[in-house]
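Sharing a structure with you now.
Other chains of the complex are left out, but the ones given are in their true place.
As written, the chains take the letters A and B, and residue 1 is the first residue of each chain.
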């Protein structure tokens, strides 16, 4: 199915946010996820199944002043 | 001399030099700099993960003992600033937020009013808000009323190393603000950081001048010492300038 991640289209198999992040190796500290424009708390990642057309924003900290 | 602690919100700091993670040639220099400077709080920014490349996590380079101060860089208005702040908190690094709303892309000057609006919203949501602003007393008072934990006036445009160009307006803030005044941006030399502390600033935030020095650890230590020196001099009460000379040796002729 098709979803949008950080602005880019992507095709994935049905899975939870956790599954997706694990696959991408993005489970580290400081990673934040917006699912369809709503922040999803880390504790709830496992429970959220991604669906066709969903929008994901995956963010983390970078150097800044 | 008895202990001299800086209190911001319910936090206390012994070291009055705050630092930033921007523009290090290598992330590995960050922990060295923190070690050398003893800085107890450091800023970070928030951006989309680059799914293509395997980028290291900057948090891995910041000891747990150092507080994280996420900024809202990239925000062009109060709405974006508020959104970034909420996401940053969700990242699990606490309630601190440095509000940075920039519309001018040449001098990177903050939009004071958008910053005030974001401060009002975020303070209500329990954030410990550090607004980065043009030095402006009437605005600073509104920020205090809006619940800001401190005020962060710029000394000169970000990254210019020009120092306390806004000196007189910052002096007015220091004299009149109830919350701590932290001089942020533009400070390029330890002597400038020391001067800010001698004026009575509560702390100084230095990023570029340290991270882009040839030896960031040494420069971090230099700034840290200069900040302590300026603070110590402020507490030890310096004498005023005098128009004419005052002899340090007896004024009499040698055999008078």
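The definition used in the following text is that a residue touches a chain if its C-beta (ideal position, glycine included) is under 8 Å from a C-beta of that chain, and two chains touch if they have at least 3 such contacts.
Source: prediction; values computed, not measured.
Stoichiometry of the full complex, written with the labels used here: A x4, B x4.
Keep in mind that, in the parts below, only the chains that are shown with their structure count from here on.
Distance from the chain A centre to the chain B centre is 33 Å, each centre being the mean of its Cα atoms.
Residues 5-8, 24-26, 28-32, 34, 39, 41-42, 57-65 of chain A touch chain B in their complex. Within the complex formed with chain A, the residues of chain B that make contact are 20-24, 27, 43-49, 51, 54, 57-60, 68, 70-71, 73, 86-88, 90-93, 158, 185, 205, 207-208.
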